[in-house]
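Down below is the structure, laid out as structure tokens.
All protein chains but one are shown at their positions in the complex.
Chain nomenclature is as follows: A, B and C, assigned in order of appearance, with residue numbering initiated at 1 for each chain independently.
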Amino acid sequence: TLQHLFKEIFKAGLELQEDDHRKALLVSRKKHPENTVVEIRGAKIGAGSQQLIFGPCAVESYEQVATVAEAVKAKGLKLLRGGAYKPRTSPYDFQGLGVEGLKILKRVADEYDLGVISEIVSPADIEMAAEYIDVIQIGARNMQNFELLKAAGAVNKPILLKRGLAATIEEFINAAEYIMAQGNGQIILCERGIRTYERATRNTLDISAVPILKQETHLPVLVDVTHSTGRRDLLLPTAKAALAIGADGVMAEVHPDPAVALSDSAQQMDLKQFDEFMEQLMASSLVRS
Amino acid sequence: TLQHLFKEIFKAGLELQEDDHRKALLVSRKKHPENTVVEIRGAKIGAGSQQLIFGPCAVESYEQVATVAEAVKAKGLKLLRGGAYKPRTSPYDFQGLGVEGLKILKRVADEYDLGVISEIVSPADIEMAAEYIDVIQIGARNMQNFELLKAAGAVNKPILLKRGLAATIEEFINAAEYIMAQGNGQIILCERGIRTYERATRNTLDISAVPILKQETHLPVLVDVTHSTGRRDLLLPTAKAALAIGADGVMAEVHPDPAVALSDSAQQMDLKQFDEFMEQLMASSLVRS
Amino acid sequence: TLQHLFKEIFKAGLELQEDDHRKALLVSRKKHPENTVVEIRGAKIGAGSQQLIFGPCAVESYEQVATVAEAVKAKGLKLLRGGAYKPRTSPYDFQGLGVEGLKILKRVADEYDLGVISEIVSPADIEMAAEYIDVIQIGARNMQNFELLKAAGAVNKPILLKRGLAATIEEFINAAEYIMAQGNGQIILCERGIRTYERATRNTLDISAVPILKQETHLPVLVDVTHSTGRRDLLLPTAKAALAIGADGVMAEVHPDPAVALSDSAQQMDLKQFDEFMEQLMASSLVRS
Partner (left out) sequence: TLQHLFKEIFKAGLELQEDDHRKALLVSRKKHPENTVVEIRGAKIGAGSQQLIFGPCAVESYEQVATVAEAVKAKGLKLLRGGAYKPRTSPYDFQGLGVEGLKILKRVADEYDLGVISEIVSPADIEMAAEYIDVIQIGARNMQNFELLKAAGAVNKPILLKRGLAATIEEFINAAEYIMAQGNGQIILCERGIRTYERATRNTLDISAVPILKQETHLPVLVDVTHSTGRRDLLLPTAKAALAIGADGVMAEVHPDPAVALSDSAQQMDLKQFDEFMEQLMASSLVRS
């Protein structure tokens, strides 16, 4: 019937329109079909092999970070994470060591030849941080802190952008666009769980976001299994799922002594758990290297 | 300090208490550490190998079901799904063929020697349905239809219980307990996505629910990739994630001609897509058989 | 430009379409512009005045119900609620007195000349229940138990339909349509909070749903302040909001001794709190009578 035809024209038109809109984005795969490859001290993210990234939630001391770095290095891994600036719900919680933390990270990174990732929370600190670390992380709470995104877009340094606590995939992609629109295309996306009604996990890992982001953008996509689950016992199974679904890498937290950690003590692995995690993950033959 | 000690005692007490509660459930792994294995016409679910289950959203005709069954059989698979009773949001949408649909399923199941799964929506139909089908499905909208659960618990037939649209894992486990409390322990759980704010997918596949359910209960756990994503292009990657994370099987919808399907036309695979899906899934060497 | 014009035609077309769809529903205000008025033992819901409905979560004994009924009657109110069948998350929680509960309700209702509302959970019980109670309630967990809705549509008795735990307004309206499509148009809708990530309240009262439902349908709309908040201290403020926004009435739970209640003890008012609640609500001059 005529009405049905009319509907079909509508649908076609709507899709064309959305298509056009997406094509316009610099981060869109329609604009740039090849994968973006981000290189960090020789380690490539987005080039096919899958990177495993570990480190403590917060930088607490040189010894703490060096201990983890040694374990990371011993496993042949190339990347380390650690927080120097910690955005915390309460102003009275430990807020990180700040620039002292960045200095520790740089020292350890140089000593162990590891690429190091750390979160920056203020636009004013972005340039300074670029001298100490290899990848600037924009955290979940700041995913729509557009001033920070713009500042991150203005430096020549890879940016790891985490999905917001309750951000849609569309908002996530647009946040990346804020960075790229300023000229910096070295962007790594990171799914870290979304806020839902379910209380068995800290957040709900939106595993489908990985193939969607890979399809819609040309950027590499990681999965942070620590923050998405908030449970040590789920790190290994979710890491497997992330690798199987095609993520470019997995992040998880490791601390020499989680029980005394200044933040997130319940969800970090200790070194023995880290060994077991890696052993079982490698045994699964899921890691593409 | 004393206060700290006090807190620790509290925590310990609370955990003990919750522990006790869970131990009390018949479906709990604490009560019964071994995996429950459900056998359907010789196919075992929960015994280590992973089952792949396909079929049309709704039973529309003998020819339609037989066509899919032939494709399923040709791939060496043993289970078929298809809806005879369709709970639909609107009373004016197609509600399924009812008992005629069950008869078609039985005929096809017998001809192709496949175990067949179909949803039942009324307590009054449970016993009758047990004569036609191999597994009675309780759908997401009925996960807390306790009268239906009790009726399902009173027959000697495997039950496939889908997680509710916005059910917590705890509610899901308790819904299974309603069935087992009536004497029927042949229960298969099925994660099928939960309702969240995200609109890129029909529901959000809660992949972490799989290891949690495997850990908390002794029941086999499937993942329905069709209803969790609502997108044909996500069936393959989410199936891989489900298998890697340890699901006992994957369900997806296949229809000979999705464009004319009476329900869910946008998310069903046609036979060619089904071939490609299976080829790529088997090539991934993720399927434990 | 041409493209813009094209877009506008699309939008117009889409709206027309949706409009048509809604007009088609029997519960739609477009189909029937006048308010539906439901009459229960002389009390009218939907006719302009606002009804206040109280009673215990579960019927536990004749004395318990009669005590509340006396308090209700003393305040000049006309309606009483109480659960005889209690759908509970766990099979081991108190499930209600069943038909004995209905008999108690009928006896109390007759003695105090109050209209009485009670939930029914099985299609097989609907006709029987119609002999004991004045309004059959379909609970949140059964909002999409379509067999129950159809059975409710087949009796000549008012139906109080609660919104599902995580039902959209559109699904809620369609659930009402299931009842009306069977011939029973005496339907009262009840907003009772939706499931969200927020944990300060048991559910999140979706207060905007009230004007939307009043606008989209011709049915009366109540607000259940007990289940939406789960907090005794929020009953009064949310009741005020419900009345101010135009609800046709408010429901809340009252129990002679909440501490020993067999269900929901933390959120029911005792008789003294009920007195205070009514005093303050009447003093607010918000109740349209």
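By our rule, a contact is a pair of C-beta atoms (placed from the backbone, for glycine too) under 8 Å apart; a residue touches a chain by one contact, two chains touch by 3 or more.
In this text the structure is predicted, and so the values were computed from the model without any measurement.
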item: Touching the absent chain when the full complex is considered, from C:47, C:212 or C:271; value: C:212
item: Hidden-chain contact residue, picked from the options A:38, A:80, A:121 or A:205; value: A:121
item: Sole residue of A:70, A:111 or A:171 that reaches the chain not shown, by the stated touch rule; value: A:171
item: Positions on chain C contacted by the hidden chain, ascending; value: 166, 168-170, 194, 196-201, 204-212, 215, 228-229, 233-234, 237-238, 240-246, 284, 286
item: For chain A, residues in touch with the removed chain; value: 24, 87-92, 121-124, 141-142, 144-148, 164-166, 170-171, 174, 177-178, 181, 195
item: Residues of chain B in contact with the chain not shown; value: 6-7, 10, 13-14, 17, 166, 195-197, 199
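By our rule, only the chains that are shown with their structure count from here on.
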item: Interface sides of chain A and chain B: same vs different residues, half threshold; value: same
item: Central subunit by CA centre of mass proxy; value: B
item: Chain centre separation in whole Å, for chain B relative to chain A (CA means); value: 32
item: Mean-CA-position distance for chain C and chain A (Å); value: 45
item: Junction residues of chain C - those touching two or more other chains; value: 166, 195
